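One protein chain is absent from this view; the other protein chains keep their places.
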Amino acid sequence: TVAKAKKKTGVARLWMRFNRSGQSELAELDKNAIIKLAAIPARDLRILGPLFSHSSNILAREKAMVVNLEFIKAIVTAEEVLILDPLCQEVLPFVEQLRQQLPQKTQPRPHGHVDEQENELLVSTGRQWLPVPESADGLQAELPFEFQVLEIALEVVCTYLDSSVADLERGAYPVLDELARNVSTKNLEHVRSLKSNLTRLLARVQKVRDEIEHLLDDNQDMAQLYLTRKWLQNQQSEALLAATASNILTTVAPVPQLSSNRSVSLANSNAEDDSDVEDLEMLLEAYFMQLDGTRNKILSVREYIDDTEDYVNIQLDSHRNELIQLQLTLTIASFAVAVETLIAGAFGMNIPCTLYNTEGVFWPFVGGTTAVCILLFFFIYGYARWKKLLGS
Amino acid sequence: TVAKAKKKTGVARLWMRFNRSGQSELAELDKNAIIKLAAIPARDLRILGPLFSHSSNILAREKAMVVNLEFIKAIVTAEEVLILDPLCQEVLPFVEQLRQQLPQKTQPRPHGHVDEQENELLVSTGRQWLPVPESADGLQAELPFEFQVLEIALEVVCTYLDSSVADLERGAYPVLDELARNVSTKNLEHVRSLKSNLTRLLARVQKVRDEIEHLLDDNQDMAQLYLTRKWLQNQQSEALLAATASNILTTVAPVPQLSSNRSVSLANSNAEDDSDVEDLEMLLEAYFMQLDGTRNKILSVREYIDDTEDYVNIQLDSHRNELIQLQLTLTIASFAVAVETLIAGAFGMNIPCTLYNTEGVFWPFVGGTTAVCILLFFFIYGYARWKKLLGS
Amino acid sequence: TVAKAKKKTGVARLWMRFNRSGQSELAELDKNAIIKLAAIPARDLRILGPLFSHSSNILAREKAMVVNLEFIKAIVTAEEVLILDPLCQEVLPFVEQLRQQLPQKTQPRPHGHVDEQENELLVSTGRQWLPVPESADGLQAELPFEFQVLEIALEVVCTYLDSSVADLERGAYPVLDELARNVSTKNLEHVRSLKSNLTRLLARVQKVRDEIEHLLDDNQDMAQLYLTRKWLQNQQSEALLAATASNILTTVAPVPQLSSNRSVSLANSNAEDDSDVEDLEMLLEAYFMQLDGTRNKILSVREYIDDTEDYVNIQLDSHRNELIQLQLTLTIASFAVAVETLIAGAFGMNIPCTLYNTEGVFWPFVGGTTAVCILLFFFIYGYARWKKLLGS
Amino acid sequence: TVAKAKKKTGVARLWMRFNRSGQSELAELDKNAIIKLAAIPARDLRILGPLFSHSSNILAREKAMVVNLEFIKAIVTAEEVLILDPLCQEVLPFVEQLRQQLPQKTQPRPHGHVDEQENELLVSTGRQWLPVPESADGLQAELPFEFQVLEIALEVVCTYLDSSVADLERGAYPVLDELARNVSTKNLEHVRSLKSNLTRLLARVQKVRDEIEHLLDDNQDMAQLYLTRKWLQNQQSEALLAATASNILTTVAPVPQLSSNRSVSLANSNAEDDSDVEDLEMLLEAYFMQLDGTRNKILSVREYIDDTEDYVNIQLDSHRNELIQLQLTLTIASFAVAVETLIAGAFGMNIPCTLYNTEGVFWPFVGGTTAVCILLFFFIYGYARWKKLLGS
Partner (left out) sequence: TVAKAKKKTGVARLWMRFNRSGQSELAELDKNAIIKLAAIPARDLRILGPLFSHSSNILAREKAMVVNLEFIKAIVTAEEVLILDPLCQEVLPFVEQLRQQLPQKTQPRPHGHVDEQENELLVSTGRQWLPVPESADGLQAELPFEFQVLEIALEVVCTYLDSSVADLERGAYPVLDELARNVSTKNLEHVRSLKSNLTRLLARVQKVRDEIEHLLDDNQDMAQLYLTRKWLQNQQSEALLAATASNILTTVAPVPQLSSNRSVSLANSNAEDDSDVEDLEMLLEAYFMQLDGTRNKILSVREYIDDTEDYVNIQLDSHRNELIQLQLTLTIASFAVAVETLIAGAFGMNIPCTLYNTEGVFWPFVGGTTAVCILLFFFIYGYARWKKLLGS
């Protein structure tokens, strides 16, 4: 019934909402509903549309991250994931993985922090600084929700791409060696379709890889992806502003403002910006390396194709030269035969000649002309060898 | 009559002025009038001229942005757009879109801010900081005028380029498959014109894409494009300077200068520079991705052409080798026939020979020589096969 | 007489001195005189020498800018231009332009500033900040002398390069289409010389373009080119130092030093470094775009040449295959004829045969063998078609 | 028995633990044990797995560095190295080098510092600053443990790659010169396998080189690799925090916090970050240069292969043309012979002709037709030469 309903409205599409506690529901949402849920401009929704069907992009927005990785098209907020077309064949493993891995990992971290920070600003900066290495010891079990989703998406996509490449690679080498042995139209067609498959796959792997590299190059973009953290900071700064506003009357104006500003920025930029972008960097780095490996595999297949084509080209040229060499040898022999045929033909003329009446000349004559023609053959053949045209 | 008038003066060209409240008028303006209206140096007007007809550039100037995107040539200020040749066939959709989308969106934002900021500098920095995320919730409805125009221009140009590429792509694959099947001069001509069309289109898409990438790479250039904001800041800083100047006598000199400087810079750089360049970045990023997708499409067609040409080259070479192989086989057979013809010719000579008088030798003789020649054929043919020149 | 004198000394070369008020004089100067005039190291003079005759460089030095743009070789200081070989055919337009444009534009700006700044440092930073946008309204009429010269040089060089490219482009397309139609040695020679001309021109355009891009990428280098400003700053800082030195006894040591340092740096870096590099950036950007367009034109011609060569290569190969196909058809026919000739030859032998005495067999016999040979032809021809070697 | 046990569990793999005092032990560790020992996320262990078997990566983590250089797969902490598959043939030299070089070099540096720093923070920053150049005089004998291991790993890998390239290079030139002399299928096969070996080796060298370049480009990543230093800093900052916490009650709050913060950052960033990344930079630079040289060798072999292939291609084409030229000459001669044969054949017809009864015409007739045919040959041959098709 869901699939039917989808066809009726036309605009609304099937989404799966999957929140941080592991609960999921299917829902048909139209564009406006999504825009409201994720707080993103309509413009950004286009990258999940058909125009970008073979592209990969990760967009960081104020309160959401728009993920378009190959077949996985999702919008991740600090609270939930919205997955487009969740019943599609290729997306199912992603949903499966989300179901398996998400609920057990996510801890209710966000709330503890906000409470502590309200009144004891100066001390909290110290405290906040310390837990980070500690939590690093705990081995990133507490990655924020949005990155857990991102990791699962990357995992599914990388595995998919890698297995596609492995399939292609397995088929490629036999086809190429076959082509090197025997250049037939059938083999050429195989290689041609192999090449266009490789090109298409390379473009896809490259797109995902470039997107990750682009993120890794820009710390600001990575910081933008910390949706949970940004949400916490927003709440902090609101609380802080309220506190500052009430203090502003009792203290000298400029000093507290500066110090509070600074403490906020210390809390934000030093403690978290530095150490935490690390988390995301580590995550992206690992998948970047995997994609880079996948890409290198494709490139080495391409290189092998190019080498094979060079080989085939020279091989064909060299083969042709050998064909022509044999042909040339036969042409020389044919020429010698033609010359003797001419002589025989001349003496076949009915125009009277003294030889026609001489007995016993036949065999010596035939023998003599044959010898002359064989000499002619060897003379021309020798000339060709001397010119390095034949033999070698 | 407008078109006529244009031809008379020669220097003056037809422009459409389109202001932020949605009113438009056609006007013939010469170079100097434009320079005065937009406050740009004469040098910059050249990029709208014929020299740059197939180029794309976006220039940020003090009070205006010079937009040359493919066929759209316009100068955008904080107040109005000046569109060159608005009656041109390709520019019409742009004007149409401007008419539809502009008036309803633009809000009279500029004035509210200036008033607030006059006396309560310190507080306003706080207030100003907060509205930004709020406005982000409102989904960028209040993009400044200059960016609304830029977005419409990019939309029109991207759509145009994308549909051109789609047209070309649709035609390309059949032509290439036809070439792969049959290399004829006609098909080669088709592919050649296809290639030069692709090259030209790629150059255009690349130009627009590079221009956007260039802007995205340079935050300062992007900040320069905030014409409305710069106009507001100018007014603020004038007001502030006036205020500072009057204070300078009553307070200690160095301190207020520093603080005022800082507060200005806070107001400028922190509150607006950061969050707002974001707006433009988001806008440009979306169109950059679309253009990148368009470019990838062209590149994949080019790749397909290259693969097809490689295929055709090897195919032609391989075909030729097969032709020569058949020719060689025939040459061998011809040689055998020529040898037997020679023998027959020899016995056709009128020189007396004992055989001429022997009855019943004819058929055995013909049979014998034929058998020898057939053996000769198979001997040479076998040699060629043994040398891997034939067969395979 | 000037040209004569030049030959005598050998070392001294002809220079034209052209100062900011528009007065010019020809002078023979040797290396040392130039070094003294422009205060540049001897090393830098080399880039105006023959080694760099086809190169383009712009060097920023302490008090001078060494300009080597194609044929224009000049040294620009804040006071005057020194032009090398001003009587050379290609340099004349540059001198002409300098004469026309320089005197009327240059205003005696430098002096006004220095006076103001002497005693009222704090206020002047404010005042100085404001004039800049104002002067921007005045449309850059007051570009400093060195940039006016640079702009004229770029204008002359860009126009020259652009017209060279346009000439080449106009000739290129007919030549290439002619080659596509008919591959003759003459056409190939044309294309080959066209290619090497293009390559040479591309290298020159690219060199100028890269030099400008290099400058645009490095704000510090651009700041170095503000010779007039640097000269003013030097004077200011000397005055300031004198003032500071006299104050040093009356005030606490560290504080005034810091503040004075800061005010200088504010005056220098904030007010001027930012806004003014803009001037140069705008100037260079405009010419960069023009050169980029010129370069794109050359690249698109090169692309067209490459496409044409690909076309010609496949065309030649395809043509050859067709030639060989016809030859093969003839070879098959010849073979059939040779077989029949053999049969006829056999019956032309003088060895007695019963047929020789049978009347009325001649025509049936000839008809029969002919029919057999025609069948033979069609059999082999059909085999070739079945193998896809012929026909299609 | 170790090898046996490994096969039983399947998950556990053989590792060698090698600590900073030079003691080593073999141990079978499963994934979790490793994760606990090195404090790295499970994700990072994958780069030591089979997926990355032909890749090279160096990952900097909180307390460990994951080294995957070709066949060397190890995890380095400040205390010990964990080497995967230490009994593997290629890894043995690495273990050998570790055994030889490690114990004698390592000094128990870490402990001295921590003691000093506890109470005399301000002075220690001064002291700490000085030892660095002094230790530089001591010629880096005291590189921290992790870099000694890294250097040995790089040394072993670079030597291995360099000798592989040298082997390949030694074999390459004879094979290529042989191909240039004689294009046979055997030689082509040699070159083809040479090319794919080169490509594979280039990819490996490039991977290591890029990894090092990547590290060198990013000072932050390099700083991350200072495991020993990070361990010391952690201990310092803990001590410092404790001290600050106890002071916080006795002094004014903001001031000491700032000053202590600053002194820490001075100690960290100035004294150590700057000078010490230098150590690692120098180490990596040296190996980068070696790998760059290795890569250049491969590239120059590749270039030589490409040049040889170009040579062979033109050579084959030119050879073919010469073959066809000789064939053409023979075709012309054959044609002349065929014409004379035709004439002879015509006069061999049994149709009565007046010549058949004329005595003494035979020799003049034969001589005449032969002369005509020789003239015919020279006429056509001359035409071909005049057309520049033959001779030259």
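The chains carry the letters A, B, C and D, assigned in the order they are written, with residues numbered from 1 in each.
Basically, contacts are C-beta pairs under 8 Å (C-beta built on N, C-alpha and C of every residue); 3 or more make two chains touch, one makes a residue touch a chain.
What you see is a predicted model; the values in this text were computed from it and never measured.
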Just to confirm, in the complete assembly, which displayed chains does the hidden chain contact? C, D
Among D:167, D:189, D:218 or D:310, exactly one should touch the missing chain; which is it? D:310
Contacts of chain C with the absent chain, listed as residue ranges: 35, 39-44, 46-47, 51-52, 55, 57, 59, 61-62, 182-185, 188-189, 191-192, 195-196, 199-200, 203, 207, 234, 238, 241, 244-245, 248, 253-254, 257, 309, 312-313, 316-317, 319-320, 322-324, 326-327, 330-331, 333-334, 337-338, 340-341, 344-345, 347-350, 353, 355-359, 361-363, 365-366
Across the whole complex, the chain not displayed is touched by chain D residues 122-123, 126, 130, 133, 136-137, 139-140, 151, 162, 180, 259, 282-283, 285-286, 289-290, 292-293, 296, 299-300, 303-304, 307-308, 310-311, 313-315, 317-318, 320-321, 324-325, 327-328, 331-332, 334-335, 338-339, 341-342, 345-346, 348-354, 380, 384, 387, 389, 392
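To be clear about the criterion, only the chains that are shown with their structure count from here on.
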Can you tell me the least number of steps between chain C and chain D, where a step is a move to a chain it touches? 3
Cα superposition of chain A onto chain C: how big is the rotation, rounded to the nearest 5°? 145
Centroid distance [mean C-alpha coordinates] between chain D and chain A, Å: 22
In chain B, the residues touching two or more other chains are 313, 317, 320, 324, 327, 331, 334, 338, 341, 345, 348-350, 353
Chain touch graph shape: choose line, ring, star, complete or other and state it. line
Pairwise, which chains touch? A-B, A-D, B-C
